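Only one protein chain is missing from this complex, and each of the others stays in its spot.
Chains: A and B, in written order; residue numbering restarts at 1 for each.
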Amino acid sequence: MVSLPSFLFVSFILFLAGIVVMIARKNVIAILLGIELILNAAALNFVAYTRFINNNLEGHIIALFIIVIAAAEAAVGLAIVIRFYQIRESIHIDDATQLQS
Amino acid sequence: MFIDIMFILSALLTLGGAFGVVASKNIMHACIYLLGSLFGVAGLYATLGADFLAAMQLVVYAGGIIILMLFAIMLTGGHKEAVNKFGLDKIPSMGSVKTFLIGSFSSLIIGSVVLKIIASIINSHDGSGKLPEFSSSVEKIGTLLVTDHVLSFEISSVLLLGALVGAAVISRPRKQ
């Protein structure tokens, strides 16, 4: 039951959910939520592989860095979101048209 | 046996949370569902014997990121226009049927591709996922972080600092 394919399956579903959220949602924060899901799917894969294939702790380290990067990304992304909201009074992704000409 | 039960629970929690994130109509709810999904992932980490990582998942994600997001949601929850600058009706913030169809189609494409990749692994794996003896990985991870991966560790610290400063700078209201 507890084997690599089962973990991969969970991670796969998690990844697909993140994709759907990222594409379907128009809320910037929701998109960030999708990104978190995808990152978690990736990190889960790393840990599963390092557990079942490598038998060492490299995957843990990678997952750890993924968490760190996710934290940094969330901080900066949310800062941008807030800044964006201050400018446009909206966090709708289609309102971010300033760079379009 | 315990491990199996724990895996099933964790997996259910994870997938259920993910489904909630996908399906919920409210961003706040979606955020809470994400929290649940992250808890599930933490459980999966624990199932895989990554105790430190599970703890980190809980602390950083649940305690940091989700709270941050909740604050962001609350800070941006003001007036929302229904039309864009061209005067057209905007797609609802949480997505419409059309966007979900597009997202599903995209995920179908990438999913089929990913499945094609992992299919060989799934097929070749005998399924006897014999887990080794559990032992705490904290000390080993700490050792690895300051020996083999010290550069990555330092870079990540700098990254975090940069993110901190950057977030502060970006979100600061401009003085006219």
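FYI, contacts are C-beta pairs under 8 Å (C-beta built on N, C-alpha and C of every residue); 3 or more make two chains touch, one makes a residue touch a chain.
The rule is short, and it goes like this: contacts and distances are computed from a predicted model.
Among the names given as "Aldouronate transport system permease protein", "Probable tRNA sulfurtransferase", "NADH-quinone oxidoreductase subunit L" or "ABC transporter ATP-binding protein", UniProt records the absent chain under the name "NADH-quinone oxidoreductase subunit L". The chain that is not drawn here is touched, among residues A:L4, A:I23 or A:I91, by A:I23. The chain that is not drawn here is touched, among residues B:S24, B:S106 or B:S137, by B:S106. Considering the complete assembly, chain A touches the hidden chain via residues 19, 22-23, 31, 93-94, 96-97, 99-100.
For chain B, the residues touching the chain absent from view are 102, 106, 109-110, 112-113, 116-117.
As a working rule, only the chains that are shown with their structure count from here on.
Centre-to-centre separation of chain A and chain B, using mean CA positions: 5 Å. On the side of chain B, the complex with chain A involves touching residues 3-4, 7-8, 11, 14-15, 18-19, 21-22, 27, 30-31, 34, 37-38, 41, 44-45, 47-50, 52-53, 56-57, 60-61, 64-65, 68-69, 71-73, 75-76, 78-81, 84-85, 90-95, 99-100, 102-104, 106-107, 110-111, 114-115, 118, 121-122, 125, 127-129, 131-132, 137, 140-141, 144-145, 149, 152, 156, 159-160, 162-164, 166-171, 173.
Of all residues in chain A, those touching chain B in their complex are 1-10, 12-27, 29-30, 32-34, 36-37, 40, 43-44, 47-48, 51-52, 55, 57-58, 60-61, 63-65, 67-76, 78-83, 85-86, 89-92, 94-95, 97.
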